[in-house]
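The complex is shown incomplete by one protein chain, all other protein chains being positioned as in the whole.
Moving on to subunit A:
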Amino acid sequence: MAKVLVVDDEPNIVLSLEFLMQQAGFDVVTAEDGESALARVSEGAPDLVLLDISLPGISGFDVLERLRSDPAHSRLPIIMLTAHGREVEREKGMALGADDYITKPFSTQALVGKVKSLLDEAG
């Protein structure tokens, strides 16, 4: 069973994502900031990461950058979640190697669809 890491500092958003991923049939681990996100990844490699950008401490961009700079996780599917709708941020996320970029509030079905398709691609 594929494992999804949910990273967000909003408890209710984590709650909803956790429920959605479990319902879609994935294992879920959660983190509420950048440091603990990196810790979860090193504890047991997830198959996909839902990563919020504005996090206390190190930001989502930082987490993305660090993961991508590690060869072990260079192909790990990562979907950025952000409440910032600005185009520059999207471009920055994509440039840093995010696989997708989803703006809050999002459609739950679209999100689940994306996660599934990315996991299928990764095989």
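Here, a residue touches a chain if its C-beta (ideal position, glycine included) is under 8 Å from a C-beta of that chain, and two chains touch if they have at least 3 such contacts; residues count from 1.
By definition in this document, contacts and distances are computed from a predicted model.
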Per UniProt record, missing subunit out of "histidine kinase", "Phenylalanine--tRNA ligase beta subunit", "Cysteine desulfurase" or "Nucleoside ABC transporter membrane protein" is "histidine kinase"
Cross-chain touch to the chain not pictured, restricted to A:Leu20, A:Leu48 or A:Met80, is A:Leu20
Residues of subunit A touching the missing chain are 9-17, 19-20, 23, 30-33, 36, 54, 56-57, 83-86, 103-109
